[in-house]
Structures are given as C-alpha cells and as structure tokens.
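A protein chain is absent from this complex, but the other protein chains hold their places.
Letters are used for the chains, namely A, B and C, taken in the order the chains are written, and counting of residues starts over at 1 for each.
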Amino acid sequence: MNAAIRAVVRTGLEYGIEVYGIRQGYLGLLNGDFHKLTSFEVSGILQRGGTILQTARTDEFKTPLGQKKGLRRLNEKGIEGLIIIGGDGSLRGGLALHKMEFPVVGVPGSIDNDLDGTNMSIGVDTALNTILDSLDRIRDTASSHTRAFVIEVMGRNCGYLAIMTAILGGAEVVSTPERELSMQDIASALADAYERGKSHAIAVIAEGVSYETTDLVNYLRNQSEVGFDIRLTLLGHIQRGGSPTAFDRLLATRMGVKAFEALREGQSGVMVALDGRDLTLIPIEKAIAKSREINPSYFELARILSR
Amino acid sequence: MNAAIRAVVRTGLEYGIEVYGIRQGYLGLLNGDFHKLTSFEVSGILQRGGTILQTARTDEFKTPLGQKKGLRRLNEKGIEGLIIIGGDGSLRGGLALHKMEFPVVGVPGSIDNDLDGTNMSIGVDTALNTILDSLDRIRDTASSHTRAFVIEVMGRNCGYLAIMTAILGGAEVVSTPERELSMQDIASALADAYERGKSHAIAVIAEGVSYETTDLVNYLRNQSEVGFDIRLTLLGHIQRGGSPTAFDRLLATRMGVKAFEALREGQSGVMVALDGRDLTLIPIEKAIAKSREINPSYFELARILSR
Amino acid sequence: MNAAIRAVVRTGLEYGIEVYGIRQGYLGLLNGDFHKLTSFEVSGILQRGGTILQTARTDEFKTPLGQKKGLRRLNEKGIEGLIIIGGDGSLRGGLALHKMEFPVVGVPGSIDNDLDGTNMSIGVDTALNTILDSLDRIRDTASSHTRAFVIEVMGRNCGYLAIMTAILGGAEVVSTPERELSMQDIASALADAYERGKSHAIAVIAEGVSYETTDLVNYLRNQSEVGFDIRLTLLGHIQRGGSPTAFDRLLATRMGVKAFEALREGQSGVMVALDGRDLTLIPIEKAIAKSREINPSYFELARILSR
Partner (left out) sequence: MNAAIRAVVRTGLEYGIEVYGIRQGYLGLLNGDFHKLTSFEVSGILQRGGTILQTARTDEFKTPLGQKKGLRRLNEKGIEGLIIIGGDGSLRGGLALHKMEFPVVGVPGSIDNDLDGTNMSIGVDTALNTILDSLDRIRDTASSHTRAFVIEVMGRNCGYLAIMTAILGGAEVVSTPERELSMQDIASALADAYERGKSHAIAVIAEGVSYETTDLVNYLRNQSEVGFDIRLTLLGHIQRGGSPTAFDRLLATRMGVKAFEALREGQSGVMVALDGRDLTLIPIEKAIAKSREINPSYFELARILSR
C-alpha cells in the first residue's frame, strides 16, 4: 500500500494540493490523528511491506454515531476529500461517508482478492509470490518421502489465492469455498495420486472452506488408503507481509494516481478498478455487494496441470 | 519458460497428443535432438530459472539452406506442428518454417519486452522484480553518503525495463532509447537533485542508449557540478535468471495452453499475445515488424514520482 | 547437502579416486542403486535445495540382516569406503557398517542441529534464515492489530532453531524441550506483554515440546487475560528446502573435503564436526549418544532482547 500512498502524495505535489495521512485507519480518523505527508516522508517506502500509515480495527466507526464523528473530524481539519485504501470493511466505511456527502474514492487493497469488479487488488500478487516461494521450498525435499503436504492459504470467502497456488505451485488437489471438496474427496484424490506412483502430493486448502485444516489433517491421517504420510503447513500472516512485487507496486502507483485524479474531478462513492490493463471507476456498492467470482476456466486449468 | 513447456506437455496429455522437446532451439532442430516429454519430465520444473530445453545460437538456421534442413528434420520425425517460445530471433525462424507451410505458433519469451502486439512477454515480470530487489538493496545504504548510483538495465532497443525500474524503484533520472537523455542532461538532472538537497540519487540507463554506461560514469565523475560521488552497478545477466514470479508462471501457463490449442485448431504463423487480460493470436510478422512502443504516460508518471 | 556431494566428487578427482553416489540413502544401498558421479553431474547443483541423491526411509536397514545385505552390496561393487551425510538415523546406520569393519565417515546433515559434538550441522543456517524471513513478513503487518502470533518451528528434541528464532526474530516468548513453558506460562507472558502496551507479540514454539501447538492456540484463545487476538503459523516443511546459504555451502564443502580425506587416511566410525572454525573428527557414537545441549547463555540473551 505504500506505493499507493507515495503516488497520492506526489500527484498532490504535482497539482499543488496538500495531502494528509490518517494513521491507523478509522481509529485515527476518530482520534483526529492527521499529519501532513511531504515528499520526504514517502521517500524510500516503496520496498517496505505493510503500510507506513498502519492499520487498526475499530467498531465505533461501524455505528452511525461513529461515522458522524469521523465526518466532523474531517471537516474540522478542512479535509476536502478522502482516499481509502483497503478491503471490504474499509470500503463500507468510505461508503457511509460518501452517503453523508463527503467525497470518497476507494482503492482496492486486500490480499484476499475478493472485491468484485476489479481483476486484482493491491497485495494479491505479493501474497501469491510468497505462497509460491513456500511451496517451492516444500517441493525441494518432497520428492522421496512419500509424503503429502496440506497447505492452508488465506482468502477468506474467496478461493483465488488457493486456486492460483494450485495452478502455479503444482498441486494435486485444491479445495476452495467456490468448489469445496469434502474431506473424503481429498482423501480419495490423495489415495489416487499414491496409487499412480506419485512420490509426493500437495493439497491446497483455502481458509474459507467449511472445515478446519487441522481437522482435515487428522482425518487424512486416519484414512489408511491415503498412503502418504501427511504434513501440515499453515502459512498464516506470512502471506500479508514482505516487500511488494513489481506488479503490486505498479498497480498501487497507478491506482493511487487515478484515485487522486478522480477525487479532484469531483467523483465520489467510487472505487478504482482494474479492467484488463485499464483503470476504471466503479461504484463502491458494486465492489462490496458480493465476493468476486473466480473464472471457471482456472479450475479446469488446475485439473489439466495436475496430471 | 519452463511453465510454458509444462503447460504444453500436460495439455498434450489431455488431448492424447504426444509432445517432443527440442534441446537448444534451432541448433537442436538441425541436429535432430528431439525427445519425448512426459508428464514426469515436466514435474518440479516450475520454480527453475532458465529453461530445461536450454537455448543456443546458430547462424545456420538463418540461411534458407539451414531452414530447409530444419524442415526436413521435423518431417523425418513426423512432427505435425511446432511451438516456438522466444524473442525476435526465434520468431523469425518460426516465420520461415511457416512460410514453407509447416505449422508454427509462437509464444513471446523475452525479458526485453520488445515484441509488438503483446502487453507482456514471458520473463519480463521476473526480470523486473530482480532489478527492483537490487535497487532496494542499493537504497538501503544510499541515504547518507551523497552518492549517485548509475544502474544499467537490459532491454536491447526497448526501454520498458528501464522506465518501469525508474517508476517502481524510485529513480531521479531515466534514459531509454525511446527518450534518450544526453550525458549532459543526466549531469544536469543529478546536479539539480544535489542542489535540492537530496541525500542520494539514482539514474537508470537502458542498455540500448547510444553511449556506453561506463563512459557516462566517467563523464559524470568529471562534471564538478554533479556534486554526488558516482557509483556504477551493471546488472548484466543477473536479470535473466531466478525462479519465475507468479505472474510469469501464470502468463507462461496460459500462453502454453493457448499455443497448443491454436496449433491443434490449424492455426499457423501466429503468436499468442496478451491483450488486457485476454490472450489473442496475432501474425508473427506483426510482432517482429518493429519494437514495441512504451505508453507515453509512463514517462510522465516517472517524472511525477521522482519529485 | 549438494555442496558436500560436489566437494567429495571433486576432491576424488584431485586424488584420482572414483566416487559413486547411492540414490535414496539406505534404500538405494539395499537395492544396489549406485552410479558413478562425474564432475559434470555435480556441476550447477550448489544452489539447489534438497539433495540430488534424494532421501528415503527404510526400516530394513535397521535390522542386522538388512545391514549385512547393505555390506554385501558395497563389497559387490568394490566400494572401499562410505561417506554418509545425514542426521541421527543415518549415522546410526553408518555406525553399524563401521562395526562390521566397513570404513565409514559421517557428515552431520540435519536442520534440527541436534547432533552432539559439532557446533553446527549442514542445513541449520539455511533453515534459520527461512524461518527469520517468515517472521520478518509477519512483523511487517503485525504492528497495529494487537495480535499475538504463535509460530511453530522444527527441531525435534532440540530447541536450537526455536531459541535462535526468538533471539534473532524478536520474539516475546519461547518454549523449547530444554526449557519448556507450560501453556499457562505462555498465556501469562503474553498477558504481560499486552499490559505493558506492546502492539503485538510473538511466541516461538519448538515442535518438540510436550503439547501440540494447535492445542496451545485453542488454550490461549480461551484465556481472557491474554488480550491479544491469537494467530497461528505452522511452518512445517518450508524449513527443509530452499537454496542453501553461503554458510551452509561453505560448511558442507569443507566437511565434504574433510570426510574424503579422513576416509583416505584410513579413519572410520567418525563424524566430521565443527569446533570453533576448525573441523575435527569425533566418534559417531559420541555424536548420537545424546541430543546437543544449547548454551544456557542463549536463553539469557533471549530474555534480555525481548525487553
């Protein structure tokens, strides 16, 4: 997200418009934690994971009273428009401000890639590269112990990271909220790979499926037909950090510039979205209405490549 | 490129069509160095840099006689169609075979990103990430020695890698074949950054500019107004290796499948191209007619972000 | 381990002695799976994770009958001495052959670092760097969600990786087999960090402790005084792969050369060990008699640095 912040600040400089940062998201907004961002402060932040503005959770801003307080803070400081970088929850907050007629433009930032109407959100490419690096390491020593590796990846209700991991990391099985395999299905798929003589197998499980991955592992260990010795890797928050990739830096930079220009042109209640190689603006309401769907051809691709 | 090879082989399995690999490109073609690629042979190759089929240069295939010999080898082996993964030179060879009525489909593989008609070629994203990682390391210690760093990046006649490096790596100056800065311009830009009080500066030079980067460094060291102590980094072939990124693996996988299907449907003389998020087929002749142009907005973006 | 294999093969070339590789360890030994290793075969393997000779488990070689069969295979092939690279189990097998008067020299290869008498085993430094990279990523986004991260690292009965992770990765709590903290102790330590106002906390758990890390996480989630939201990362086999570090390549290279020379000088039943910067030979029996102890000052260091 730092690349987006840098782009917003420097585009502001170009137009002679001051940019303020709000630390810790809506918590900082409610506390009036604003500070002017200069060119110097966004220098050398491109390669850092996380965000220099930090994030936090607050329930207060979910209430109408909290939202009014936030609006008051913005007006007190003479802020004329707000750019929000974040996922579903952050954008919902922005929509509330927009409905109170405060100009708001959103930028999709969520490794889950669950926002609808945009091909990609900021952070997804970095998370996917981190996951693939982990999978590559697992495969380095996987080839001769007749082991099956169960890997849980993030994505909340969206299986995008899981299906991509399966295609690009070389998995035998993948279970996502969109196409959930039962524990029995997974056991059968592993048993099948074992019988075909595979030296090892990898099962990618999206965190959004209906069972716990640890329960799945216990189940698989008790199914004698599986054959493989079962090992679990739970990546957890490793997926959220790390220096951003070129793709994410470019996406964030372009989206930051676009968001600034949209706000300057009087747009509000919209989110910047990637459509092919172009950036467009879509209503925030559309982006958060439902979870992004995965192109069905990716499931087909995963199947063909696992042969 | 290994991801593309794997995709071609496994798509072949799906359709029940045998796939043979030719080692060392046209050199292997002339020598009849064909071998059947099984699912096993393309297992575990996704994370490897380079290509399992290796590459080589041969002048023989540039001659009509060499091309006829190549055609003969293909026919001897009963090959029905050829998928060529590579840059300008490789595609030119493929075009020659196509003109002799042998079915050929190309896949753009070149870190230079100079092929026209496709947004991206395989390998570009990986190279860019490697370059940015290098630049991040340079910036780690750059902040207080009043040094300017001159970095030469690849790209032959195309400045894509250079301009992207400048935008995403935070450079003060960038010189590419498309918008070449004279040595004097670069000296002035650095002198300007020095006067504005910047603690360090980075100049990105595309290999395709008309002067040698080492000459530029000598020139800058003799210009007293530059202020900074000048240091050179010449990345060279570091940019060509390394485990491929998620983006490159996905692009290569999708392009490999698309190339296979195009060949199967009777297409020839075409190259798979990325257009937005979609894959299309364009005449190879178009892809190699001239060097891909860079979107002028990127030069503008580089200028704004260097403020 | 590939660096050790390369060193053995090339030292053999220097002395004019042929070197054979046995694939899949004792399984390959029993199956007579020997093949001559040339300089070419160990070229370009330095950077690969895992081992080109692969590994496997076999119970047969643990029996006297299996060991005799192994000895027979070695004699059939005219092998004059055996270098074994591996951990506790591999060395035990080597000791059995030595007792049957076959010359055997061991090289300590185990990321657990549990072999006694050597400061380091091959693979430990690489595993530790992988773990720290994961921890760095977690810390990138950790700073403002008041979350505590529980990370399980490998090491079987040895807490070396865990204590080093705690010192070098900046953890608040560490539990190892040597100094196991109860679940209640860990909850108290986290509660204490929460009360002191820490924005986040990290607990490193060695796999060798007496409770399951998943059970610990469930326990912590039910202790209201902990304050933090608890997240789990289970690194698993990620720790075993990846391109080896400079330290591991050097250690493996030097140990490979030393093992070859020891065998050539008629030594047997010994393992190469690192003592300070020097390589020595110690009886295999000593190396496997008990698990390596951790210098108590490291626990003290972890405590001071977590302040």
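Methods note: a residue touches a chain if its C-beta (ideal position, glycine included) is under 8 Å from a C-beta of that chain, and two chains touch if they have at least 3 such contacts.
Quick caveat, the model's predicted, so the values are computed rather than measured.
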Check your understanding: Quick one: which shown chains sit in contact with the chain that's not drawn?
Key -> B, C
Practice item. Quick one: say which of C:Asn157, C:Ser188, C:Asn218 or C:Ser243 touches the chain that got left out. Key: C:Ser243
Review point. So which of B:Ala56, B:Met100 or B:Ala289 would be touching the chain we can't see?
Key: B:Ala56
Point to revise | From C:Gly66, C:Gly86, C:Pro103 or C:Gly169, residue that would touch the chain that is not displayed | key: C:Gly169
Study note, to complete from the structure: Of the candidates C:Arg139, C:His237 or C:Arg292, the residue in contact with the absent chain is C:Arg139
Point to revise | Residues belonging to subunit B that touch the chain removed from view | key: 24, 48-50, 54-57, 130, 134, 136-145, 147, 149, 214, 231-242
Study note, to complete from the structure: Where subunit C meets the chain that is not shown, the residues are 3, 6-7, 10-11, 13-14, 39, 43-44, 46-47, 119, 125, 128-129, 132-133, 136, 139, 143, 164, 167-170, 243, 245-247, 249-250, 253-254, 257, 275-278, 301, 304-305, 307
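Definition applied: only the chains that are shown with their structure count from here on.
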Revision key, fill the gap. Comparing each chain's Cα average against the average over all protein Cα atoms, the nearest is chain A
Point to revise | Copy pair subunit A, subunit B: interface residue numbering same or different (half cut) | key: same
Point to revise | Superposition rotation for subunit B onto subunit C, Cα-based, multiple of 5° | key: 180
Check your understanding: Which chain has its C-alpha centre farthest away from the C-alpha centre of subunit A?
Key -> C
**Study point:** Centre-of-Cα separation between subunit C and subunit A, whole angstrom
**Key:** 34
Practice item. Starting from the mean Cα coordinates of subunit B and subunit C, work out the distance between those two points in Å. Key: 39
Revision key, fill the gap. Expressed in whole Å, how far the mean CA point of subunit A lies from that of subunit B is 28
Review point. What parts of subunit C, by residue number, touch at least two of the other chains?
Key: none
